[in-house]
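With one protein chain held back, the other chains of the complex are shown just where they sit.
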Amino acid sequence: MSFLKNVWYQAGWGDELEATPLLARTIAGIPLVLFRTEGGEVAALLDRCPHRFAPLSRGRKHAGGIACGYHGLAFNAAGACIHNPHGPVSRALSVSAYPCLERHDMIWLWLGDSERADPALIPDLSFIDRTPVTAKSHGYLATAADYRLGIDNIMDLSHVDYLHPNTLGGGALTKAKATVTQDGGTVQVAWRIDNHLAPPAFAEHFADPGAPADVWSIVKWHAPGVMVLEAGAAPMGRPRSEGVNSFNLHVMTPETARTTHYFFANTRTFKLDDGAYNQGLQAFLCTIFSGDDKPMLEAQQQRMGEHEFWDLKPALLSIDAGAVAVRRKLEDLIAKEKSHARVA
Amino acid sequence: MSFLKNVWYQAGWGDELEATPLLARTIAGIPLVLFRTEGGEVAALLDRCPHRFAPLSRGRKHAGGIACGYHGLAFNAAGACIHNPHGPVSRALSVSAYPCLERHDMIWLWLGDSERADPALIPDLSFIDRTPVTAKSHGYLATAADYRLGIDNIMDLSHVDYLHPNTLGGGALTKAKATVTQDGGTVQVAWRIDNHLAPPAFAEHFADPGAPADVWSIVKWHAPGVMVLEAGAAPMGRPRSEGVNSFNLHVMTPETARTTHYFFANTRTFKLDDGAYNQGLQAFLCTIFSGDDKPMLEAQQQRMGEHEFWDLKPALLSIDAGAVAVRRKLEDLIAKEKSHARVA
Partner (left out) sequence: MSFLKNVWYQAGWGDELEATPLLARTIAGIPLVLFRTEGGEVAALLDRCPHRFAPLSRGRKHAGGIACGYHGLAFNAAGACIHNPHGPVSRALSVSAYPCLERHDMIWLWLGDSERADPALIPDLSFIDRTPVTAKSHGYLATAADYRLGIDNIMDLSHVDYLHPNTLGGGALTKAKATVTQDGGTVQVAWRIDNHLAPPAFAEHFADPGAPADVWSIVKWHAPGVMVLEAGAAPMGRPRSEGVNSFNLHVMTPETARTTHYFFANTRTFKLDDGAYNQGLQAFLCTIFSGDDKPMLEAQQQRMGEHEFWDLKPALLSIDAGAVAVRRKLEDLIAKEKSHARVA
């Protein structure tokens, strides 16, 4: 299995570096140590000391970088050795460094050619920045499944009616017509449910909570595994701006061929100052993602074993159109990277 | 390693479907979901939805069959799709079904050609049906060892003198002469111990418990791994019908090449109404099988590692005659299935 290289991966949440100043995390098969420089910038190095291969994440902060916990070699954010207690500092003592930056509360990582690591390629997730802390939350789930199974899960929201029948589901998404569109490398699936009762969490904000409403769910995928899900409702026939809306982020970052870092976040356009509501919502979503989605993705992976998805000849349905479009897009991008690599 | 296909395997106990209506169980490497139809019949499907490979065992009962818990496709006992919430029902949505039936409190499964799945091929275990519930019990042990090691264990009962010296053993079976006979595809080993004290559990039923007795143990194997063990005693020189007897079932069903579903049952011809005695006996046997046999079989497997039994050149003894006869018989049956498969 090949992973995209010249692409931004979410490697973590910025606040993960509070509890764990040297965070060991494997991304696309590469063991990394994430940390903050003295200036507060995030940095990512190969988590393997060039001297004797101890994980640098078992070390400690050091003036200008981090020091190995085994024999004391220290490295800066660029991977250059900045301290050798046992002799001269030389270029041979350097360690691989990866472009890394913090944006939208997230740590972003680039595994490919560093000269191509353009921050402008990070999808615009500024809705996170605009949302007050009392109306947003985020989380993380280590998931023992191929990251593409995690993408499939979000790109086909009809699953909520079966996997979460008593919480997020209810049958509406199965009945809704989904429209798949592709634009500039993204894939979007939009579900529109007209003349329907809005979910209670949305409806309670309307003058008449029992009146028919327009309800929508729109999920947009950006390579490699960033998905923004907008879900909202408005009184029937009224513009969306008169309704309520929520923006949910689902990011599937491959750890290895069959394990995934599942990052998620939630924001909303209502009850912006209600921290207690926010906490309850976060707990509610975490319970669903960890209790329903993660076990199903892992069970699916177990049944697939070492097989690739297409080799098992899935009997695809109309609901799979978005997920299949993403899989084809990823295959194209990976093939393109490989052919470029051959030329170069 | 090859498994027999055209043969009935015990896949479970009927009552296992009470606590777990959709029971996931791998038999001979094939992941299955076992369940009851609305009519109460047992059924077995491949435990992998044809749509996206979620295990059907994570789903739920559905009118006329079971529904996948991920996207709601439903299948009947024949594996045909009977409900697709997302579009038309088509033949492409079917899942493999396996002949399955319930007999003698057991669930029986056929992995081979369904037209050859003749229930008459199931060994006659009607002693289970004839025994009142107060005089029978059964159990199950997941065992990390090749199922043929489990068969060896029962076909050579001399092990009780060493593995269970203070409970089932005592030295009699080592001293007894064992006779191996083969008949109609079965292999039988009979131990006859004449002029011996009967075990206390048997002797207490005699007019003079301290008088010499005739004691017997007879184990009969049916392919692939069904063994009936008759153990009893009668006052010396008297017909067996004047004594007491017990019938014990030991079934070794391969889960994978090196793991086994060990099913066992116990019945007797005395104290038929004594439910308390029955419960004590069941606990006693479970303790022995799980505390002595299972750990020994697993330790044996660990020492064999990935090697096949014959490749390690076992130093066989006279006591192995029955077990070796079964191994040869199994090898013949598997070779025959393979050569038939080649012709067909």
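Points worth noting:
In this document, chain identifiers A and B correspond to the written order of the chains, with residue numbering beginning at 1 in each.
To be clear about the criterion, a residue touches a chain if its C-beta (ideal position, glycine included) is under 8 Å from a C-beta of that chain, and two chains touch if they have at least 3 such contacts.
Just so it is clear, the model here is predicted, and its values are computed rather than measured.
The omitted chain makes contact with just one of the residues B:37, B:134, B:182 or B:300: B:300. Remark: the omitted chain is touched by one listed residue; of A:68, A:97, A:111 or A:226 this is A:68.
Summary of contacts with the chain left out: across B:1, B:142, B:283 or B:316, the touching residue is B:316.
Of the options A:55, A:79, A:99 or A:322, the residue whose C-beta touches the omitted chain is A:55. Not every partner is drawn; the one left out touches chain B at residues 152, 156, 158-159, 161-163, 174, 295-296, 299-300, 302-304, 312, 314-320.
The omitted chain makes contact with chain A at the following residues, 31, 47-48, 50-55, 58, 67-72, 84-87, 92-93.
Note that in this section only the chains that are shown with their structure count from here on.
In terms of their C-alpha centroids, the spacing between chain A and chain B amounts to 48 Å.
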